[in-house]
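Working notes for the structure below.
A protein chain is absent from this complex, but the other protein chains hold their places.
Note that the chains are named A and B in the order they appear, and that numbering of residues resets to 1 at the start of each chain.
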Amino acid sequence: MSELLRIQNLSAGIEGKELLHGISLSVSEGETHVLMGQNGAGKSTLGSTIMGSPEYTVTDGNIYFDGENITNESADKRAKRGIFLSFQNPIEIPGITLSEFLRNALEQQTGMRIKLWEHKKKLKAAMETLSMDFSYAERDLNVGFSGGEKKKAEILQLLMLQPKLAILDETDSGLDVDAVKIVSKGIEEYRKTVNGALIIITHNTKILEELHVDCTHILSNGRIVKEGDGQLAADVLANGFEKYIGEV
Amino acid sequence: MSRKTQVSDIDRSLYDFRYEEDANDFLESGISPEIIREISDEKGDPDWMRAFRLKSLEIYHRTPMVHWGASIDGLNLDNIVTYIRPKSRMNTNWDSVPEEIKSTFEKLGIPQAERESLAGVGAQYDSELVYHNVRAEVAQSGVIYTDLESAMHDERYAEIIRSHFMKLVPPEDHKFAALHGAVWSGGSFVYVPKNVHLEIPLQSYFRLNAKGAGQFEHTLIILEEGAYLHFIEGCSAPKYYEAGLHAGCVELYVGKNATLRYSTIENWSKNMYNLNTKRALVDEGGKIEWVSGSFGSHVSYLYPMSILNGRGASAEFTGITFAGEGQDLDTGAKIVHNAPDTSSYINTKSISKSGGKSTFRSAVTVNENAVGSKSSVNCESLMLDRISRSDTVPVIDAKTDQCDIGHEAKIGRISNEAIFYLMARGICEEEARAMIVRGFADNVSKELPLEYAVEMNNLIGLEMHGSVG
Partner (left out) sequence: MPKTKLNILPVRTFERLGVNDTERDIRRMETENIIVPDSENQVIVQYKETDTETNIVLEQNAGLKLIQIFDRKTQTVSKLKANLAENAKLNLFQLYLGSDTVSEIITELNGENAFFSAEIGYDLKEDDQLDINLIANHHGRKSVSDISVSGVLRENARKIFKGTIDFKHGSVGAAGNEKEDVILLSKNVRNKTVPIILCAEEDVIGNHGATIGRIDERHIFYMKSRGIPEKKAYELIAKSKLMKVIEQIDNEQVKKHIYGSLMWGDYLE
């Protein structure tokens, strides 16, 4: 399978403080990768940096997507290439409905006008997959959504936008068992329909149960300290990080 | 790739076009009693109005310049032609409107608005009404919608106009109210009889189109008991090099249990001094709803006042102000609680960009007799860059303990997180900002009829164009 994302010796940080030190990893089409590590290890920083968050400055190294160097591209251009980030804390934006927002994003990404009724039909189907009440489509984006509803709305966007690579930043955290099931169902649907690649940042076994994990990366203090296959993720979840972090 | 935003397909110059004016009937630039008499002669004013204009001029001369808000030093009153008579006389038939004037309005979309079943169009070209058409059904329900000048000469309305004209905004109020009293010209008169509900909004379109010309239209609306009306005022003016002045006056009388919704989108050209006075007197159980969008002009002074004069009267004010480059927009609302159990809600948004300055100014007064009254003020300001300015200057004055007043004000900017979130979904930065600003303005746009909401969103798009450096 061909390589989709390649991160080469990436260092990044905020206001003169380096948070990622020389990270390298590669994700091919259709693969599922898991990023693990303790709080503050740099997982979210890495996810946001791949998406092009202006909060972090890349100080060294490069990010390639589909063979092109995207290190200095703005987030909207990366989104158009097919990168998606499910935010850990989705932003509330008053005055723009979820439906209107998604239609706008789709039109921007595809460069094509989308008919309203077609959009609503598609949206409704996706919302049904996620057991979301259709009334949420006409509510302002994330405004007054509960934590679980916000996460579902992120997965809904994943299904609608159909990116090549989805980075899920603790999409399962803080959710009850039923909600995790729904999120898992959404991820499965995404894998099935577009054979998209995944980078999953998680602390939870539940979300990984249904997925075949190709590769696990353990981060500590902004460095990848251990890599392995799906078994590594299972080991960490069963026995903790300590022994891997100790290997540094 | 084509950009599917409302930003891209609107040309700002649409709002800034003008046609060359024939030098028709320019009066002398300054203001003297002779000019006032000439205006009266020209209009054939009744005696009381002749006297009223001259008295107002006297008040104008002895009243000091307004001093509370934005600087109006650039305004030279001696240089402003206060009255220009357009070539055409009153029209009720679109076909007989002169071609030049017609195409001006066509660009502004007036006939379209008409086609979309708006009740009537009172369009003011310079200082007089040139086109006026009230649909038959509106007239049949007993609603009077006509121009104020001819109504004054109609014996059926003469007395009601005389007993209401500038009683709510007396010429003594401030210098520009006095000026208005002296030189007012054109404007609408609406009368809605008892218990008549007009479902379709009445619309008027004001426009200034001559160099150095001032516009002093007067709007007088009277709603009898139990009546309902939505009146829409839209303003746009072409760009000019000399400072233009708009000192209009709006007087609204809302009867017992009547409801009046008064919507305005102002988009004066950016050299205009818009010093407008609007006031409503609300009787028992009545309600005034203001929806106000201020986009244009160089300097604006606009604080619609609601006087809640009968038990249970209420006022709602929803407004947005967008100050861009070279603009100093001083806007807000005034409420006077003057009867028991009255209530008021003020909800405003202001946006400052490219060195523009917006000021929210309000005054909520709860008088001794207004026991059981409630007031809530909420204003939010958005700074789009660090060269602009945004001030919030509210005053609350409570003269009784039997009241419940709340005030909230917020100021901030668009968060980087929100922009990144939208960009991460493929929306470019400029459109992301425009989207957030449109969302911010949502409280106003959702109160407007569709075509106005679209126009307002277009205006925001235009203003946001090039916002990313």
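Everything below uses one rule, namely that a residue touches a chain if its C-beta (ideal position, glycine included) is under 8 Å from a C-beta of that chain, and two chains touch if they have at least 3 such contacts.
Every value quoted in this text rests on a predicted model; they were computed, and no experiment measured them.
Within the whole complex, touches from the chain that is not shown fall on B.
Although one chain is not drawn, the whole complex shows that of B:L384, B:I419, B:V444 or B:M464 it is B:L384 that touches it. Touching the chain that is not shown, out of B:A398, B:L422 or B:V444: B:A398 (per the contact rule at the top).
Note on the undisplayed chain: of the listed residues B:H197, B:R413 or B:K446, the one touching it is B:R413.
Taking the complete complex into account, residues 67-69, 361, 363, 365, 368, 371, 381, 383-386, 388-413 of chain B touch the chain not shown.
Throughout what follows, only the chains that are shown with their structure count from here on.
Chain A contributes residues 51-55, 74-76, 78-80, 84-85, 87, 90-91, 93-96, 101, 104-105, 107-109, 111, 113, 140, 157, 161 to its touches with chain B in the complex. Across the interface of their complex, chain A is touched by residues 1-4, 415-429, 431-432, 435-436, 438-443 of chain B.
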